[in-house]
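Remarks on the structure that follows.
Moving on, here comes subunit A:
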Amino acid sequence: MIFELDLVLLFLVVIIAIVAITTRDLLSAIMLLCAYSFLMAVVWVEMHSVDVAFTEAAVGAGATTAFLIAALSRTKRWEKK
Partner candidate 1 sequence: MPSKDTDTGTGKGRSIIVETVTRLMVPFIQLFALYVIIHGAGGPGGGFQGGVIFASSFVLYVVAFGIVKAGNRFSERANIVLFSTGVYLYAGVGLLCILFSYGAAQFLNYGYIPLTHHFEENRALGMDLVEVGIGITVMAVITSIFFNLVWKRENEEIGEREGED
Partner candidate 2 sequence: MIVESISPLLAILCPVIGSIFVALFGKWPNIRECWTMLAAILQCLIVFSMVPTILGGDIIKYTFFTAFPNVDFGFSIDAFGLIFAITASFLWILVSSYSIGYMRGLNEHAQTRYYFFFCWAIFGAVGVAFAGNLLTMFVFYEILTVSTYPLVAHDQTPEALFAGRKYVAYLLTSGCFFLAAVILTYHFAGTTDFTNGGIPNLAEASRGALMALFAISLLGFMKAAWMPFHSWLPTAMAAPTPVSALLHAVAVVKAGVFGIVRVVCYIYGIDLMSDLGLGVVLASIAAFTMIVASLMAIAQDNLKKRLAYSTISQLSYILFGVALLNPMGVEGAMLHVPFHAFMKITLFMCAGAIIVASGKTNISEMKGLGRVMPVTMAAFAIGALGMSGIPPVCGFISKWYLALGTLEAHSLILLAVLMISSLLDIVYFFPIIYTAFFDTPEGEEFGNSRIKEASIFMLVPLTLTAIFSIIFCLFPNTFHIMDLVKLAVAGLGGGV
Partner candidate 3 sequence: MLIVEHLPVLLIVISMLAAFTILIVGWWNKKTSFFISFATILVQFVMSIFILRHVMTVGTIYYWFGGWAPPWGIEYVIDALNAYVLVILLALSLICVTYSKRSIEHELPDKIVSFYALFQLLVTGLCGVTVTGDIFNMYVFVEIFSLAAYALIASRGKIALKASFTYLVLGALGACFFLLGIGFLYSVTGTLNMHDLSILLPPLYGNRVVQAAFVFFTVGLCVKMALFPVHTWLPDAHSFAPSEISAMLSGIIIEVSTYAFIRVCFSVYSLEFIIEYVPIFDFLCLVAGLGIIIGSVLAIAQYNLKRMLAYSSVSQMGYIMLAVGLSVSTHHALWGGLTPALMHILNHALMKGCLFLVAGAFIYKAELWNISDLQGLAKKMPYTCAAFTLAAISMIGVPPSVGFVSKVYIILACLDAGGWKIIFVAVLLLSTLLNLVYFWRVIEMMYMKRGEGEEGHSHSSSPVKVDEIPLSMLIPVLTLAILCIVVGIIWLMEIPIIGSFPILDRVNELFGLGVYAP
């Protein structure tokens, strides 16, 4: 565990999460969620849980994002208000 890297990544994760729920463009929110998942996966690799990180990268950043984008393609891209 590299403590400084860990801290920086986690702060980045928090910022991305905040931006993801505040942005009005849903597509970018989804991409931010993807980035969030991916960074989280990096954090986990860094915490020695490779399997979980692998899964999160495949599922959180991959499958979930694909699903969200698929759903978005059939609904609206922009949030109201």
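Candidate entries met the following condition: all candidates are chains of the complex that A comes from, given by their letters.
Convention: contacts are C-beta pairs under 8 Å (C-beta built on N, C-alpha and C of every residue); 3 or more make two chains touch, one makes a residue touch a chain; residues count from 1.
This structure is a prediction, so every number in the text was calculated from the model and none was measured.
Of the candidates listed (1, 2 or 3), only one touches subunit A in this complex, namely 1.
The touching residues of subunit A, counted against candidate 1 in their complex, run 27, 50-51, 53-55, 58-59, 62-63, 66-67, 69-78.
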